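One protein chain is absent from this view; the other protein chains keep their places.
What follows is chain A.
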Amino acid sequence: MTDPSDTATLALTPLDALHRRLGAKMVPFAGYAMPLQYPAGILQEHLHTRASAGLFDVSHMGQIVLRAPSGRAEDAALALETLVPADIVSLPPGRQRYAVFTDDTGGILDDLMVSNQSDHLVLVVNAARKAADLAHLRERLAGRCAVEPLADRALIAVQGPKAEAVLAALAPEAAAMRFMDVRPLTLAGAACLVSRSGYTGEDGYEISVPADRAVALCEALVADPAVQPVGLGARDSLRLEAGLCLYGSDLDPGTTPVEGALEWSIPKARRTGGVRAGGFPGAEVILRQLADGAARRRVGLAPEGRAPVRAGAALFGAADGGEPVGVVTSGGFGPSIGAPVAMGYVPVAAAAVGTVLFADVRGKRLPVRVAALPFVPPRYKRS
């Protein structure tokens, strides 16, 4: 039940009034009042995003600027590489890359996007972690980088096969961008920082816009008949079908990037024998796991029946008896698949696609099959 007073003490995004005007059901999320869904409902919002274009408010996420005293992005990149196992130094201006903050045991403190803005870096971090990330950056990069939240900005996403046409109608240059390009664009009169990226598996854009121009920009976007507002409910089902991790559920300080199947985010330069090997927190653990493997691994899980298998469900190797061998970390219904989908951690011996495991759902063991991720093919515009 949604009691409007539930959200009274929460932070509001610059789009709060617009959400309410659009009939959103608002819920508390990471300290913010956020739209769970609009009157169309989660299923329809999900399917509309895959068929056309969805507009998401993700202003609760943290936007952080990292600036080296030298005024060179490369110096900020070298500093940031002491906290993440990604290759930031080779990131060209106008490009964005995925990274994770690790701790001294190799566990993941947050996952983030990093873009090179020529003379500084911009980081986009999870809402629930932004205060901790800011403190972590300021403590660990003291003297090497100024760390400032990008103030008074909203962050919105336009996702789906019609996103390009929608953005190009406001700024033709948007069409020429490739996946993970980042450009300054003027949209509906607002000076925006736009990346071609997202959290749905679809082509699309994420747009950092001055807070006082956010409503006007969103109104211009929803005026396009291809665009419909989409809430957190469909955002979660879209990212789950796309095999993308939710920090706090699929990734946390108890999981390493290797266990999380995020090796692709650790390039050669940072691995043993690389030009800037190691030098990030937990490197010893992570480099050893890259060489020898980890004991468990994040995999896709396709329940064989119709019942959704949710986060927290224990996984067993047999239909009865025995101890749990793993756990589901995200799970629900995949509207584009028309069937339940899930992700979880299993022993490496059970991580091969096709392996049958059993999930405990309300005391019953339901068969689930280890499945390749993503569940839906990505449609990023890579070229």
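In this text, a residue touches a chain if its C-beta (ideal position, glycine included) is under 8 Å from a C-beta of that chain, and two chains touch if they have at least 3 such contacts; residues count from 1.
Following the convention adopted for this analysis, contacts and distances are computed from a predicted model.
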Problem set entry | Listed names "Glycine cleavage system H protein", "ABC transporter ATP-binding protein", "Sulfur carrier protein ThiS" or "Cell division topological specificity factor", with the criterion being the UniProt name of the chain not displayed | "Glycine cleavage system H protein"
Exercise. Which is it among A:A30, A:L43 or A:V215 that touches the chain not included here?
Worked result: A:L43
Seminar exercise, completed: The one of A:G233, A:G260, A:G300 or A:G326 in touch with the missing chain is A:G233
Seminar exercise, completed: Sole touch to the unshown chain from A:A146, A:A307 or A:V327: residue A:A307
Problem set entry | Sites on chain A contacted by the missing partner chain, in the whole complex | 1-2, 36-37, 41-44, 46, 233-234, 236-237, 306-308, 310, 332-333, 335, 340, 362
